[in-house]
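Excluded from the complex is one protein chain; the other protein chains are retained at their positions.
We just call them A, B and C in the order they show up, numbering each chain from 1.
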Amino acid sequence: MKIENLERPVCVFPLTSNIRKKETVAMLLAGGQGSRLGALTAKMAKPAVPFGGKYRIIDFALSNCSNSGIDTLGVLTQYQPLELNSYIATGQPWDLDRINGGVYVLPPYMSAKAGEWYKGTANAIFQNINFIEQFEPEYVVILSGDHIYKMDYSLMVDFHKERGADLTIAVQTVPWEEAGRFGLMVTDDNDRIIDFEEKPENPRSNQASMGVYVFKWEILRSFLIADDADPDSSKDFGKNIIPAILAAGKSIYAYDFDGYWKDVGTVESLWEANMDLLSESSDLNLYDADWHIYSRNPVMPPHYAAAGADVSDSMITEGCIVEGKVENSILFAGVVISQGAQVKNSVIMPNTIIGNDSHVNYSIIAENAIIGCDVVFEGGSPSCISVIGPEAVIPDSAVIKEGARLSAEDAENLFGEV
Amino acid sequence: MKIENLERPVCVFPLTSNIRKKETVAMLLAGGQGSRLGALTAKMAKPAVPFGGKYRIIDFALSNCSNSGIDTLGVLTQYQPLELNSYIATGQPWDLDRINGGVYVLPPYMSAKAGEWYKGTANAIFQNINFIEQFEPEYVVILSGDHIYKMDYSLMVDFHKERGADLTIAVQTVPWEEAGRFGLMVTDDNDRIIDFEEKPENPRSNQASMGVYVFKWEILRSFLIADDADPDSSKDFGKNIIPAILAAGKSIYAYDFDGYWKDVGTVESLWEANMDLLSESSDLNLYDADWHIYSRNPVMPPHYAAAGADVSDSMITEGCIVEGKVENSILFAGVVISQGAQVKNSVIMPNTIIGNDSHVNYSIIAENAIIGCDVVFEGGSPSCISVIGPEAVIPDSAVIKEGARLSAEDAENLFGEV
Amino acid sequence: MKDVFGLIISGTEDQELRDLTMMRSIAAVPIAGRYRVIDFYLSNLVNSGIHNVGVITYRNYHSLMDHISGGVEWDLSRKRDGLFILPPMSQHTNHNGFYSGTAEAINGVKSYISRCAQNTCLLHTNCRTIFNTNYSQAYEYHKSSGADITMMYGIPGNKTEPPSKGEAMISVDESGAVTDVFPGRTYKKSDYISMDTYFINKDLLLRLVDDCVMRGGTDFIRDIIIPSLGKLNVKGFYYTEPSYKIDTLERYFKASLAFLDTGIRNSLIDGSGPVYTKVKDEVPARYSKSSRVANSLVSDGCYIEGSIENSLLFRGVQVARGAVIKNCIIMQESQIQANAVLENVILDKKCTILRGRRMVGTENHPMIVAKGSTI
Partner (left out) sequence: MKDVFGLIISGTEDQELRDLTMMRSIAAVPIAGRYRVIDFYLSNLVNSGIHNVGVITYRNYHSLMDHISGGVEWDLSRKRDGLFILPPMSQHTNHNGFYSGTAEAINGVKSYISRCAQNTCLLHTNCRTIFNTNYSQAYEYHKSSGADITMMYGIPGNKTEPPSKGEAMISVDESGAVTDVFPGRTYKKSDYISMDTYFINKDLLLRLVDDCVMRGGTDFIRDIIIPSLGKLNVKGFYYTEPSYKIDTLERYFKASLAFLDTGIRNSLIDGSGPVYTKVKDEVPARYSKSSRVANSLVSDGCYIEGSIENSLLFRGVQVARGAVIKNCIIMQESQIQANAVLENVILDKKCTILRGRRMVGTENHPMIVAKGSTI
């Protein structure tokens, strides 16, 4: 006998699980701080920010994966991952607790040589090449955890296969006047991307990248390795990997997506996306039985609307108690709107209390905050939203200026300890 | 109404889970590289190293927690956590997939200010104070993930409560001649610790610390915070926290544990602990129905012993194929012992193949290795164990010197690519 | 409570609840806007630290099994112990699979009982009481009093009504010993009503049940408890917290509406620990411009355009513009079309009330509409 004739027995699996080959693996970038959301992301990563009464931003990407039949994905975390870790946990709420595949949270780690933080979106994937390799995928889908949209990735993968593309980038047609804010794809008549412009002054295209990519894994792998060796690279998909693939003459296609899609990177866009849920005309429909958006929620009793409650044009979820008036607003679990309080055009995150006779308008109030009695939120408008951070306490009779942004510490400094 | 009268509704839970108060929380230190295990820990943390045919080292601490009724624990990882993450996953094999509590893997993370690796055992706990606080525990048990032992922590917590201790340290009585290798506790007649010596030349005690601590959480918390502020501290339990608590005159008790306990920090001690499973006289009993050691294993068929097999005094698990001779050895899942091969006094880790007519003796061969045909392992003894690393390939007719330590790369350099 | 396991008989002939128990056992009846009756039983056990629970199923147990199977929501999905669904038939019965009485039900699951690692059984012979408790006090009493059997009894919240036919009332002497157990409708010797909840040693239970079945007995109270009075040490533990019987339709209706009281609701839903139930993926409740709501409990998935008062809406209920709902219990996924009027009505799951229809019951005789009806 010779060594080359030795054979492993059948049914031999890797140590920890029955991992089998997967055609498609998704990698979800969820490490961003989302610093433009200020106090809302002081203690949690942006994808963990609550949205729409009982969801978090990342629920959309996770539910999209689940509904698209992509059952194997890595979630790349780095900034304040505790909340996100325990939120995702086994992936059960998204039906992603698969034995063969499922969802894996991937923080940065220390190897025999050194420990390295993720230095950029591309570096985060690079550091997890081994994770991806164990599934021997043909295709890798790269997603971002901070967009609100419902998208069937499997259709995009099909498109990618049909075109035999090396890389497919999902694009949205945006109004020409706004195009300059985006990364834009210049395509030929066959949807093939011939050029790429990052926030140009004079746009040649109005097809904006959604940050959703499908790669042939072997192509992505080789470009990640080459990019890592380049000391001048900032290890970013948009700045380095995609330009390099384009320059190498690989076939890159644009996949046009015309559904609802919103980057909730600013307070105003986050507020707007929440309000879109209350709009009859919005494309953002959560009632679609074929495309459930899943989330993890503790069990609470139904919400209670007291005898004097006045509720219109709003979404209210479990555990809330409404004694006052709620108009055109979204209340998350466990929120209390006390007697005489008026909440309009606002988003009130979990377990927050609005005291008696307080008037809240055009605001996002984060979780576990306490707004005292007779507090007044002045003015405000869709382009000027006030934010009260998690755990903040606003004393009785305080006046919150329009567009104020107050973390718990700010509030304490401003009003003293209550 | 005033703000101080505002009340949250009942049944309001934290966002992600129905977390309720826990009397005792355990924190398991699993971040160590275990560099003295060489090639065995090149790609996985020491607690993930396979042990005893179908276990990993960490199974003992995890099973102890589960069997002790401690259902809430954090596992602190840092070095090569991927294997450990997917191994622990939901905690289901150890019955630790609890809704209220359960097992959490806690890697280092980046906060708004900065990202920090765990700088020492104490720093690892310090960085996770928030994690512990959410359970409002009375007691925190600190464990290490790299010892082989069966211990009912609940009895130690009871002892801690009865004594009203601030800190209780589990100790083993060791032979006086070996005492100098350990951290030793000097106690008075009431088991109260009056002094602590780290590896002294002239031991005053033979009670060695097992690295298992029960703290009053408020005490530990305050000492962790003080220690973190000290720039000269090395942030270590043994070097900093315990001496500081002792110096502060807090009540520290020694809890005497006289069961089997082994630190498998060296190749020889790891081999020895494995062999203890084959010894009739050893205290390490895996057949105890009241104290199951749980592990995660893929489903494989029963092992197959061929017509010419010769097996004695050995443990063999699922998925193995035995055609040759196996004596006083432990075979992990999916191992193949080809015709004519002889394996004695050895530990063969998962999915490794021993080629025809090869003779293996006094060795630990890691997972996924291939030992060719007619390979000879020379000599060896309990104090001189050979190690072949994961994925290593040893060509036909190679001779492995006694006590050799070869990683896959070493083997390739030595023998050339096969 | 390490040494206690729970055993729940999830239903017997519960005729008094009429249409609500036609298609399901009483344990699976929806209650309080988003729960099922058994949620209270399971949560009480789990919150008391009991992690081994057997549920004996009855005739139509599809909906019960759908609801509890796996036990994850109650943290009863475990390798050791956990939740066991015990089908009503067993290799030990010679019948066609159904038990006719509570003693027979227990007899059918003797092999489960024998296998339990715990020595004390906390037995619920029915699921017709809504209460929220931690059993540790009662268990301490059971142990310290040296009782063979401890029965929990109390005065339910809806005590102004006379006892119902199927109810067991008990008399207790000064030492706490149970002196008599008698049916509610016969004669009145005390105000104390059995909570159908017992602590009993496992081996004693097995022996009593064996003995009872051998003599042709079928009922736990009639054929086991009553004959034991005076012979065994049977103690009563007085339960002081609020509890509500739901053993008749009227009581079910009143107990449901009691949840609108914030004090009662809080004590029943989180008095000694939270009530857990199965989580569904529903969108938050949505109110339109034209909606009105007062003194009501509304679950996720509801879409309210009409007017609601003093009512409980389970998940996914639609109330169209102009519809008026007052003193009603509207179960999952029912639809109330435009301008329909409902007062003192219980709608079971998936009912449809057509445009402009009007149904009015009275407080003491609510109307009930069977599952899936279109009116």
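Everything below uses one rule, namely that a contact is a pair of C-beta atoms (placed from the backbone, for glycine too) under 8 Å apart; a residue touches a chain by one contact, two chains touch by 3 or more.
Note that this is a predicted model, so its numbers are computed, not measured.
Interface note for the absent chain: among A:59, A:83 or A:97, the touching residue is A:97. Interface note for the absent chain: among B:100, B:317, B:352 or B:407, the touching residue is B:317. From the options C:61, C:244 or C:314, the residue with contact to the chain not on display is C:61. Annotation for chain B: contacts to the undisplayed chain at residues 52-54, 93, 286-287, 292-295, 297, 299, 301-309, 311-318, 321, 326, 330-331. Even with one chain removed from view, chain C keeps its contact list with that chain: residues 23, 60-62, 65, 69-70, 77, 79, 85, 87, 89-91, 96-97, 281. One chain is missing from the display, and on chain A it is touched by residues 9-11, 13, 18, 69, 92-93, 95, 97-100, 294.
FYI, only the chains that are shown with their structure count from here on.
Distance between Cα centroids is largest for the pairing of chain A with C.
Centre-to-centre separation between chain B and chain C, using Cα means, comes to 46 Å.
Distance from the chain A centre to the chain C centre is 42 Å, each centre being the mean of its Cα atoms.
Within chain B, the positions touching two or more other chains are listed as 9, 11, 13, 18, 97.
Within chain C, residues 73, 269, 274-276 each touch two or more of the remaining chains.
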